[in-house]
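Complex shown without one protein chain; remaining protein chains in place.
Chain naming follows the written order as A, B and C, and within any one chain the residues start at number 1.
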Amino acid sequence: MASNSFGTLFRITTFGESHGPAIGVIIDGCPSGLPLTVEEIDRELQFRRPGQSAYTSPRAETDQVELLSGLFEGRTTGAPIALLIRNRDADPSQYETLKNLYRPGHANFTYLQKYGLFDYRGGGRASGRETVARVAAGAVAKKLLAHYQIDCVAFVAEVGGIAAPSPDQTDLRTLRAQVRLSPVFCPDEKTSAQIAACIAQVQQENDSIGGIIGCVAHIPVGLGDPVYEKLEAHLASAMLSIPATKGFEIGSGFAAARMKGSEHNDPFDVDQEGNVFPKTNYAGGTLGGISTGAPLFFRVAFKPPSSIKKPQETVTLKGEKTSFQTPHTGRHDPCIALRAVPVVEAMTALVLADALLKNRIVPL
Amino acid sequence: MASNSFGTLFRITTFGESHGPAIGVIIDGCPSGLPLTVEEIDRELQFRRPGQSAYTSPRAETDQVELLSGLFEGRTTGAPIALLIRNRDADPSQYETLKNLYRPGHANFTYLQKYGLFDYRGGGRASGRETVARVAAGAVAKKLLAHYQIDCVAFVAEVGGIAAPSPDQTDLRTLRAQVRLSPVFCPDEKTSAQIAACIAQVQQENDSIGGIIGCVAHIPVGLGDPVYEKLEAHLASAMLSIPATKGFEIGSGFAAARMKGSEHNDPFDVDQEGNVFPKTNYAGGTLGGISTGAPLFFRVAFKPPSSIKKPQETVTLKGEKTSFQTPHTGRHDPCIALRAVPVVEAMTALVLADALLKNRIVPL
Amino acid sequence: MASNSFGTLFRITTFGESHGPAIGVIIDGCPSGLPLTVEEIDRELQFRRPGQSAYTSPRAETDQVELLSGLFEGRTTGAPIALLIRNRDADPSQYETLKNLYRPGHANFTYLQKYGLFDYRGGGRASGRETVARVAAGAVAKKLLAHYQIDCVAFVAEVGGIAAPSPDQTDLRTLRAQVRLSPVFCPDEKTSAQIAACIAQVQQENDSIGGIIGCVAHIPVGLGDPVYEKLEAHLASAMLSIPATKGFEIGSGFAAARMKGSEHNDPFDVDQEGNVFPKTNYAGGTLGGISTGAPLFFRVAFKPPSSIKKPQETVTLKGEKTSFQTPHTGRHDPCIALRAVPVVEAMTALVLADALLKNRIVPL
Partner (left out) sequence: MASNSFGTLFRITTFGESHGPAIGVIIDGCPSGLPLTVEEIDRELQFRRPGQSAYTSPRAETDQVELLSGLFEGRTTGAPIALLIRNRDADPSQYETLKNLYRPGHANFTYLQKYGLFDYRGGGRASGRETVARVAAGAVAKKLLAHYQIDCVAFVAEVGGIAAPSPDQTDLRTLRAQVRLSPVFCPDEKTSAQIAACIAQVQQENDSIGGIIGCVAHIPVGLGDPVYEKLEAHLASAMLSIPATKGFEIGSGFAAARMKGSEHNDPFDVDQEGNVFPKTNYAGGTLGGISTGAPLFFRVAFKPPSSIKKPQETVTLKGEKTSFQTPHTGRHDPCIALRAVPVVEAMTALVLADALLKNRIVPL
């Protein structure tokens, strides 16, 4: 089944394996006339790049994008935009010892069952490396959104039970600055330090740890569509398509299950210009699947990475029980949530760009 | 934007407003040769029907389905199956008092902004009444799944902070029986009583309460597709498309954010026939978006219903602040999670039927 | 495979068998605010209705549409519009004698091979009766198009080798009036009489005859999309989806194969307001798959209907050679092209409505 496209009107199709020659994406449906440079895309990739801090994997990809189509004299033409990122630091040899095992928490078990064969080198298509294409495409989506004053910022909200206070949703510039300053992409300075210590500890134990990413977006009223194309349905789908995700919640989320209607209903108010808006935002920015104009706010749960350097039980492809541990030379992240910040942001931008184009099909 | 279809190969398209003449669905892509009766669909609708207990709204719909196409001599023909359910107890008059207000927690604000007009009678297309079409279609999906020994059971897991113990995931027959016996669709008898008391109390306060629905499915290995079509991405989208949902989590879900890899990784084991399987199921039944053969397990958060009989602040369509309360004659549910049990089950069946057909496109 | 939907943004899904209880369609994606009445749809169905003249089959369907959803106070709401047409004159008994035969030129052979069973009554889903849903949906598309001054007229261009002169493409009102006046829907009076005589003759011989439908549309510049979504690709697909069609050509069509570039290239000219336009229209209204603003012009070939009252050789379902003839009581058309005029028009309107919505996704 074709399963490598995302979006309807602003639509991406991605390809490439972790240890193959390249990762890439075709962006189809971007309106013409948008100014765009390779540097703008590289900048987003830079933010995602591994090996940047003590807390992420040391794989040393330069991740420079080659723009193959869709631009003319610095502007998009309406034609598909193809972006290519060569894999330069691929080192499949380190996977030799793992190729005959079902790796706990990994997709090689299911891929082998489904496809009869598996590109074991670095997880092939199931690798987190695949997300570089999402971030590259997200950079283009963000450029389009910026034209409409739409912006979104993702951040680390919680790691290993250490939760940052809920950030101010009204000022995205400040929020972004705080996130970029933090070594663990958490807007709260104090929590950042605690999370950094937690990750260092986990790393020392040859273990890994889970986390939660939050995301706030400023969008106009009216994005999203009724019934099966609700904005939150698309966001949920986008987030659960990111490797290692286990949950999605919007606004009050799972906490809503413990609330009463009289608490949870966001009363409408009206400002001096006569604009109606919800006074509180338990809804998280949508009603009936359509944006209210209040900040969009949601959270995404990430499991602890499955590749750990502690011994684990498993079974060989031949069906024999065995014990193994991920080689110490392997390049793995102790907390994938940290790496996922730009990915959540990119997928949000892709959902919003698609919703924006759908909504520009205005009523009479 | 066309937004009323769900699924790719097993595909439904629904229509109908809460207080219009009828609700209906076209099911396109059901394989030929499947035995099917109207009674089987009616039985599922019966389970969803309002006015069944003290804990659900008193709207008295008979909800009998008319089958308009797609069957010949008791079997599906491969042609689209159209199902029609007439609205018999529609009473738009009760909405007269609400038609000039933005109703907190309701979609009339966003629909008015997006479409310029709104069928205020009972929420129109944004009404929970729309889900009757999902349940009818789900009945057909379940029949198809049963042919492949696939089954799923949804249940009330938590209401207002009162949580049932996690049910046994291995025996779906018993689980289903427990759910159907409980007046609040909760498989645990003791918790059922507590939840019933909680709802009665909330009802007396003219308020409403949130809840969490759990769902377990038994499915073969190999359902779901890589990257953007992961099984959990489709489930998340399906669940967040149900009115009043605020969150989705699979397996360990948000709890994964507090776990270490050494705890969370499900070790593989092998049984005496040589079948490999995960010993624990923190994953919730998928790896890399593809089913492992372990039980699929996920949870869905529902907000407290927005229609409450307590006074609430809001703004009129003309922009004046006002206070109002949902009329006491209105037919509203104190806990929509209860009503959502068959809807969650139906949407699960629709996702699985689609994944099943996609997976029958077997490798060489 | 789900195969009963057409269009992307203006999207229809149809259902119903020739001799089942009803035929119907859901129109999803129609913008809100469009005034619409049941009468407008009935009027289009009236034009398609069988039994209107000596030259079409005597099946006596009233074909009155029931509008089940999507309207509020006389205007579309943006919600799906469901239309239901009951089959009142269904008489499956006449198909008893045919049910054990492979009928030459009919789909029961392929349906039986593909689905293992076949609703033999009147052709089931393969019947021309299915097109009533297309015409009903087309009526809504036409209403939307009219809002944008887009119009299209189909007509009989040729029957059994008798060809009408190419009509004036500039005045659609006159063309429509001529078509509606003709008993055989041919705008040229003299050719009409010849075609009528030809059909009468064929009918007397218990035979049938093929024909060609032409269609002219007035549309703005810019409809259609590059590469795989060219306007003519969608038109070709739409036309070849109509039962009994064998070919499609746009502008010069197959005659282009005998032309030189210096003849075929339409030179550009400029009018006094500075509007650039092609002086001739061999292109038929598009260049590179996108409309030029010149009249869209294309033709569709229809085979002679397969149901004839002459003896024919065939094979029974058990594999025995046999001879048969369609019962004289059967209600069949001697020239299906005549009946297809409103169907071609409806499918054109559906393609154009979809292209229009796609194009309203304007460049920056």
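Brief remarks follow.
Methods note: a residue touches a chain if its C-beta (ideal position, glycine included) is under 8 Å from a C-beta of that chain, and two chains touch if they have at least 3 such contacts.
Not measured: the values here are computed from a predicted model.
Across C:96, C:168, C:189 or C:269, the residue that sits in touch with the chain not pictured is C:269. Residue C:106 is the one among C:19, C:106 or C:218 that touches the chain not shown. Screening C:38, C:172, C:193 or C:256 for touch with the missing chain picks out C:256. In the complete assembly, the contact with the undisplayed chain comes from A:21, out of A:21, A:165 or A:319.
Take chain C: the residues that touch the chain left off the picture are 1, 3-6, 14, 102, 104-107, 109-111, 113-116, 125-126, 130, 158-161, 202, 205, 207-212, 221-222, 224-230, 232-241, 243, 245-254, 256-270, 274, 276, 278-279, 282-284, 286-293, 301-308, 310, 312-315, 319-321, 337, 358-359, 361, 363. Although one chain is not shown, part of chain B still touches it, namely residues 9, 31-34, 78-79, 147, 226, 357, 360-364. Contact between chain A and the absent chain runs through residues 1-5, 7-11, 13-17, 20-22, 24, 26, 28-29, 32-33, 66, 68-70, 72-73, 75, 77-82, 84, 111, 114-119, 124-125.
Simple rule for what comes next: only the chains that are shown with their structure count from here on.
Rounded to whole angstrom, the centroid-to-centroid distance between chain B and chain C, based on C-alpha atoms, equals 39 Å.
Residue positions of chain B with contacts to 2 or more other chains are 1, 3-5, 14, 111, 114-116, 125.
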